[in-house]
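The complex appears here without one of its protein chains, the remainder shown in place.
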Amino acid sequence: MIEIKPYSRGVYYYETDRMGIVHHSNYIRWFEEARDDFMRQIGMPYSKLEERGIIIPVLSVSAQYRKHLTYEDKFTIQLHCRKFTGIKSFFEYEVFDEEGNLCVTGESSHCMLNSELKPFRFKKEFPDVYERFAEAAEEGPKA
Amino acid sequence: MIEIKPYSRGVYYYETDRMGIVHHSNYIRWFEEARDDFMRQIGMPYSKLEERGIIIPVLSVSAQYRKHLTYEDKFTIQLHCRKFTGIKSFFEYEVFDEEGNLCVTGESSHCMLNSELKPFRFKKEFPDVYERFAEAAEEGPKA
Amino acid sequence: MIEIKPYSRGVYYYETDRMGIVHHSNYIRWFEEARDDFMRQIGMPYSKLEERGIIIPVLSVSAQYRKHLTYEDKFTIQLHCRKFTGIKSFFEYEVFDEEGNLCVTGESSHCMLNSELKPFRFKKEFPDVYERFAEAAEEGPKA
Partner (left out) sequence: MIEIKPYSRGVYYYETDRMGIVHHSNYIRWFEEARDDFMRQIGMPYSKLEERGIIIPVLSVSAQYRKHLTYEDKFTIQLHCRKFTGIKSFFEYEVFDEEGNLCVTGESSHCMLNSELKPFRFKKEFPDVYERFAEAAEEGPKA
């Protein structure tokens, strides 16, 4: 298993709404930022996967909101790649504020498709990508 | 129970991403649009609730993606107010394309707070609002 | 010249920011919505142009803010197609609130490109599209 470093940045003004806090939809976008960062960390940046004809659309996403963040707060996301089945991948997210309070938790699931949005034999066609995801995941077939 | 009419509009160009389809985070925003429409339908537009010091932040949200929508597709959201406890409300969403295919499903839960983001005695302080939510919900204490 | 009907809708909650008003970047997106509506009105929906290999990227955009709009305000955009040169098009926008106050004005310019982002002989290759844009524009070569 690969140790994944947390992803961190500050909240932008345009991410807040008139409640004065970050609009809840933006956490879903931040999960994507954390996932992209994860893929760079395992040496498989998503732009490179796209070039090779692999896309990884979202099958489901969820978020639970405990504590709001607002403008200029700094947040940190700890991502866990819980499972990789060879076709599907499952992620969990924990969003912390600067004091280390757990603010938002979330989950997402994804499938690996080719650029025609069709499933394909991932392990056979892209063994190097398969291997990296398998190594990064806590559960699932190992490479 | 109040019959809730579906909410409908077309997809904007800026709601798509480079996968060519609607970015998954936008469905979470559309759920909010459908919720706002629901509150207008029950005679309690959210802007009026805000004026009276009521805010309804999101506690949790989730979405399951089955079929993608893209630019200029017209979509329809059928919202169900599943439950209202007096403090919390629970919604379900079904997003259909123009052919009636179920594209995305979702859920959200919310709590009623005052403008200091604190809970309050909703039934006592705002009996008219309480009553409308109770009538609109499929489950929960009736007015 | 074709009479262009104004484009209208209400402000969504997620379009506001913690200043309590619509974030200024959203007007740029609304201009795009009005442009899309214009293209549908002249019988040339942008999705159809894309299918035929025509894209119309933005060369420049500007906005002047006079009066803010906020959540649940209804706005109307009057678009003017000021000029069409055969390669470039120039639009002006006026955003009004429900009382008819002019809230925001704007301009944008665009070029017609093929899907490889290269210019092409628009009049020759797509005479029907050329003609409609020429008819809709206040200035420029007529069809």
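Letters are used for the chains, namely A, B and C, taken in the order the chains are written, and counting of residues starts over at 1 for each.
Note that contacts are C-beta pairs under 8 Å (C-beta built on N, C-alpha and C of every residue); 3 or more make two chains touch, one makes a residue touch a chain.
Please read all numbers here as calculations on a predicted model, not as lab measurements.
Here is the thing to keep in mind: the chain we left out touches A, B, C in the whole complex. Residue C:A63 is the one among C:I4, C:A63 or C:I87 that touches the chain not shown. In the full complex, chain B touches the hidden chain at residues 13-14, 16-21, 23, 25, 70-71.
Those residues of chain A that touch the chain absent from the view are 9, 12-14, 29, 32-33, 36, 45-47, 50, 71-72. Residues of chain C that touch the chain left out of view are 19, 21, 24-26, 28-29, 32, 55, 57-65, 68, 117.
Convention: only the chains that are shown with their structure count from here on.
Distances between chain centres, each the mean of the C-alpha atoms, put C farthest from chain A. Taking each chain's centre as the average of its CA atoms, chain A and chain C sit 35 Å apart. Centre-to-centre spacing of chain B and chain C amounts to 30 Å, using the average Cα coordinate of each chain.
The distance from the centre of chain A to the centre of chain B, with each centre set as the mean of the Cα atoms, comes to 25 Å. Of all residues in chain A, those that touch two or more other chains are 19, 21, 25.
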